[in-house]
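The complex appears here without one of its protein chains, the remainder shown in place.
After this line comes chain A, so read on.
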Amino acid sequence: MTNVSSVADPAAGPVSTGPAVRVGGNPFRFFTRLRLGDIIAIAPFIIFALLFLLIPTLGLVVGAFQDPQGNFTLQNVMDLATPQIAASFWISIRVSVTSAVLGAAIGLAIALAIIRGKLPSGIRSTVMTFSGVASQFAGIPLSFAFLATLGRLGLVTVLLKFAGFDLYKSGFNLLSFWGLTITYLYFQIPLMILIIAPAIDGLKKEWGEAAATLGATNGQFWRYIGLPVLWPNLLGTLSLLFANAFGAIATAYALTGSSLNIVPILLYAQIRGDVLHNPGLGAALALGMIVITALANIVYLVIRTRAERWLK
């Protein structure tokens, strides 16, 4: 019931006396009822969205299909298949997928531990507050922190050497795929905890009790009730984490310079100095990034709307 009352337009009053064809569902009916004040209220938002979100992005999409003279071409998009660019997409996707999957798995484990693990109550609020901070602690300072930890002179590297284990001789390098992934986890795990905690709260106590009454073990509860209910949320968050890592550049740039050629760094170099020697190719690179993050986010949005049904 609360749904219905909040959806109904409180200011609508009686249905407008337009032609009979225009029944309730017409999405354009509000244009007929606009007042000056309403236009002034919403106009800045719309103008801003058009000028600083939609048109610049669409401009890139169009630019991806134009040659330097402005004629239509598919050459830019086809050129994305050159080995250098394909390799950078591949490493970007690998880092994003790995850090998203690990971040989601570890984040879920920590969230379950602090919410349902019967730990002292103060721990939960501390972890949630810290997650809020850590999820924003990304970019340049994060890369400094990891250089001071796992870099060649970092504390952990030095301590391990004292203990007789040479991290760098064993093949580890912070400026590599795994180094970057471990660094990204520092903001991926907290983000997962922040997003998944409300979903875990949504698992009602009664479900566990009902399952136990029917003779289910703890494992069966998770196998048949817990995970299926959380599943859409997990998948959705996974795609959000993926997009989050895929678009990130500052951390990787400060950490690896250009030694690890992920797509955003390639694009950064392209914007700076046209390293690919083709402005249209830069736009095509951007188009590739937009398509991949958009796909991931569409998965998130679709799954999220389905998930919300369970967690009322």
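Just so it is clear, a contact is a pair of C-beta atoms (placed from the backbone, for glycine too) under 8 Å apart; a residue touches a chain by one contact, two chains touch by 3 or more; residues count from 1.
What we mean here is this: contacts and distances are computed from a predicted model.
> The chain that is not shown, which UniProt protein name from "Methylmalonyl-CoA mutase, N-terminal domain", "Urease accessory protein UreG", "Spermidine/putrescine ABC transporter permease" or "Polyvinylalcohol dehydrogenase" does it carry?
Looking only at the record, the undisplayed chain corresponds to "Spermidine/putrescine ABC transporter permease".
> With respect to the chain omitted from the figure, which of A:L74, A:L119, A:A210 or A:L227 is a touching residue?
A:L119
> Given that one chain is not shown, which residue among A:A134, A:L180 or A:L281 touches it?
A:A134
> Touching the hidden chain in the full complex, which residues of chain A are there? Just list them.
Touching the missing chain: residues 2, 5-11, 27, 30, 37-38, 40-42, 44-45, 48-49, 52-57, 59-60, 63, 106, 109-110, 112-114, 117-119, 123, 127, 129-130, 132-134, 136-149, 153-156, 185-186, 189-190, 218, 240, 243, 246-250, 253-254, 264, 267-268, 271-272, 282-283, 286, 289-290, 293-294, 297, 301.
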